[in-house]
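Note that one protein chain of the assembly has been removed; the remaining protein chains are unaltered in position.
After this line comes chain A, so read on.
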Amino acid sequence: MKKTFIYVFLSLVVIIILVLVVKDFSSNRPGRMSGNPYKLDVDEIMAVDPELISYRETRNYDIDADKLGGIALSGENICIGADDYLQMIDPEGKQIMKIKLPHSPECLTVSEQGNILVGFRNGLALYSPEGEEIWKTDTMGERAVFTAVRMTSSVIYVADAGQRAVHRYGPDGSYIDSFEGKTQIEGNYGFIVPSPYFDLAIAPDGELWVANPGKHSIENYTGEGKLRAYWENMNPTIDGFSGCCNPAHIDIMTDGSFVTSEKGVVRIKIHKPSGELATVVAAPDKFLVDGEAPDVAVHEDGTVYALDYDRKTIRIFEPK
């Protein structure tokens, strides 16, 4: 009698456990639900053939800052804007200069003499390699949003995402003029800048190249602001530029190839001067999903320096 009772009791316990397990498996609690019937599958766009990746991340340096504002190279050293400071870091990651700026830096570049030109939201300032201010400009107005600066010995180019224009300044900081990239060519509406990502770069031959993100193009302009040449590739696949507005950042290698950084599906690539994809530096899996496009600077030896805004890190990619 006692044995029968134990058997019945144990059987009941087993049945209750089974019911609970089946109920749990059939429930729709998170992790147990069937797939999303409305899923937008971007995995195919995110995936990159490993054969195309010819760079590897060799070092990275964390930056103790809330807001980062651009990266540039000064010889072997790295210049970055971080919070309200301009910092210089040696190749070993040691900070060798830190100067307080009057505003938060948005972009920067380094001249052949080693002077550091800093772009603020709507103004510029030039600093000596020792961090002393040489000059600063008046503000460009409330609508201005400076996102990139580059300089030659005779002219300074500033990309202004707010006014969708490139401004030219003299080497002493005096404003010269601006151009909006408009031409008589059908379908050319000038610079289309849907978000505050608007970059430009100077090629080793001194030519000005401007990323026109809304057109997914990289355009060559004369010193007077006349469109001379361009290439474009609006395509979410790896050989093109995805999304509404890319590339977000560019730099140019010694052979004229373009290093490009994209937002949305974040990736860094190198395109030949003709626009054809040359190689992939960093695939989307290296970055946060839907993260910010890292600013890029390329060394003459081909090393790519990326400023990862999401992880607050300088990431260094070297050829394999």
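In this text, a residue touches a chain if its C-beta (ideal position, glycine included) is under 8 Å from a C-beta of that chain, and two chains touch if they have at least 3 such contacts; residues count from 1.
The criterion applied here is as follows: contacts and distances are computed from a predicted model.
Participant: The chain dropped from view, which UniProt name applies: "Exonuclease domain-containing protein", "4Fe-4S ferredoxin-type domain-containing protein", "Unannotated protein" or "Cyclic nucleotide-binding domain-containing protein"?
Facilitator: Its record in UniProt gives the absent chain the protein name "4Fe-4S ferredoxin-type domain-containing protein".
Participant: Can you say which of A:265, A:282 or A:304 touches the chain missing from this structure?
Facilitator: A:265
Participant: Sort through A:7, A:25 or A:38 and give me the one touching the missing partner chain.
Facilitator: Residue touching the absent chain, from the options given: A:38.
Participant: Among A:75, A:91, A:170 or A:194, single out the residue that touches the unshown chain.
Facilitator: Once the missing chain is taken into account, the touching residue is A:194.
Participant: Looking at the full complex, which residue from A:69, A:225 or A:243 touches the chain that isn't shown here?
Facilitator: A:243
Participant: List the residues of chain A that touch the chain left out of this view.
Facilitator: 28-31, 33, 36-40, 42, 45, 187, 189, 192, 194-195, 214, 216, 234-237, 242-245, 264-265, 290
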